[in-house]
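Only one protein chain is missing; all other protein chains are in place.
Right after this comes chain A.
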Amino acid sequence: MSYYNFLLEPISCHAWNKDRTQIAICPNNHEVHIYKKEGGDKWSKIHELKEHNGQVTGIDWAPESNRIVTCGTDRNAYVWTLKGNVWRPTLVILRINRAARCVKWSPKENKFAVGSGSRLISICYFEQENDWWVCKHIKKPIRSTVLSLDWHPNNVLLAAGSCDFKCRIFSAYIKEVEEKPSPTPWGSKMPFGELMFESSGTDGWVHSICFSGSGGRVAWVSHDSTVAVATGSKNTVISSLRSETLPLLGVTFITENSLVAAGHDCYPMLYVYDEGKGTITFGGKLDIPKQNAQRGMTARERFQNLDKKASSETEKATLESVHKNSISQISILEGDKSKCRKFCTTGMDGGMTIWDVKTLESSMKDLKII
C-alpha cells in the first residue's frame, strides 16, 4: 500500500475523479483543494475551490458528468462545473437551518442527496426550465442528524444512517427526472419519501452506511462498536457483530460478502458476511506492520523505563499502523462494490493510503476475501 501525507490537519472528506488522477480534499477549512497525481508518488495542488463560508463536510465527484458537489456547515451546497481550467460554483438552496453533513451523487448523476443536522435529507435535481437546482425534503421519521448516505444502484432508493441510532432506506423517486422503478427486494411501491426499511437493535450513532454492489444488502457501522448487515426481503433480517475494537467510522463492500471498515483504531479491517448463517465474522486486520528489528535494552534504559514508566517492558508506545490517527473515510479506487481491487482511506492525520486487495490477500495468511 502507499501512504501520502497531504497536510498536518485532518482531511475532512475526499473524492476521486473518474480516472483517479485527481483527488479533491477538504483540508479541515472552508476550501476544497484538488491535487493532481504527478509521476511516482508526488501530488501537486492544481485548484482551490473557495466558496463555502463554513467547513466543507462532504465532497462527491460525479465520474461521468465530471461535476463536483460540496456541502458544508454554512448550510449550503455548491455544484462545481469545470469551464476551461476553472471550476465554477452554482449555489443550491437546501432550505435547511443546520449544517449539511454528507452529500452523494446518485448513480445516474441526475440528482444528489444531502444529509444535514436539520433532521432531514434534501434530494436535489436540476430543473431545465428554470435553470436551477430544486430540492425536495425527506423528513419523517428522521429524528436526528443524518450522518451518512448511500444510493442503491437503481437510482431511486437511498440509505441513510443517522444520530437517532437507526439506519433507514427511503425512496427518493423524482418523477420529473426518471421512470418508475421496478420492484426490488426492499419493496415494490416507492413513492417519494417512502420508508422502505428501518433498523433496530443497535445503540450508537450510525457513522457510515453502504449498499452492496447489487443493492440487495446494506451494511452500516455505529458508534457502539458494531457492524451490521441487512439483506432485503419480505422479512428483512439484520445480522450484527459486536466488535472488540473502538468505533468504526467508514465501511464499504468490496465483494458481495466482504466488508472493509475502519475507524478510531487507525487501521482497516475485514468483515465477512454469511447470509445463510446470518452472521458477520471478523476477517482480520488489514494493516501490515513493519517488522522492527528487536534490539535488546541496555541495563541503563531498563532502569530509566522503570523510573519513568514503572515498567520494564520493551514495547514502544507508538502506533504501528500506517495511519497515525483515526480513519474517517473509505472510498473504492479501482473496481466497484462487487469486486474491488483497490480502496483508499483518509484520516485525521492528514494522510491518504491506497490499499491493494490482491497484495493484502497474498501477504496475510488466513485472509480470505470471498
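We adopt the following convention: contacts are C-beta pairs under 8 Å (C-beta built on N, C-alpha and C of every residue); 3 or more make two chains touch, one makes a residue touch a chain; residues count from 1.
Basically, contacts and distances are computed from a predicted model.
A.B. asks: Consult the UniProt record of the chain that does not appear here and report its protein name from "Distal membrane-arm assembly complex protein 2", "Actin-related protein 2/3 complex subunit 5", "Cytochrome c oxidase subunit 4" or "AP-4 complex subunit sigma-1".
C.D. replies: Spelling it out: the chain absent from the display is recorded in UniProt as "Actin-related protein 2/3 complex subunit 5".
A.B. asks: Pick from A:180, A:242 or A:309: which residue touches the chain that isn't shown?
C.D. replies: Looking across A:180, A:242 or A:309, the contact with the absent chain belongs to A:242.
A.B. asks: Who touches the missing chain here, A:64, A:176 or A:203?
C.D. replies: The one listed residue touching the chain not shown is A:203.
A.B. asks: Which one touches the absent chain: A:18, A:88 or A:143?
C.D. replies: A:143
A.B. asks: Tell me which residue among A:33, A:152 or A:223 touches the hidden chain in the full complex.
C.D. replies: Touches the omitted chain: A:223.
A.B. asks: What chain A residues would touch the chain not displayed?
C.D. replies: Residues touching the hidden chain, for chain A, are 119, 143-144, 164-165, 203-204, 223-225, 242-247.
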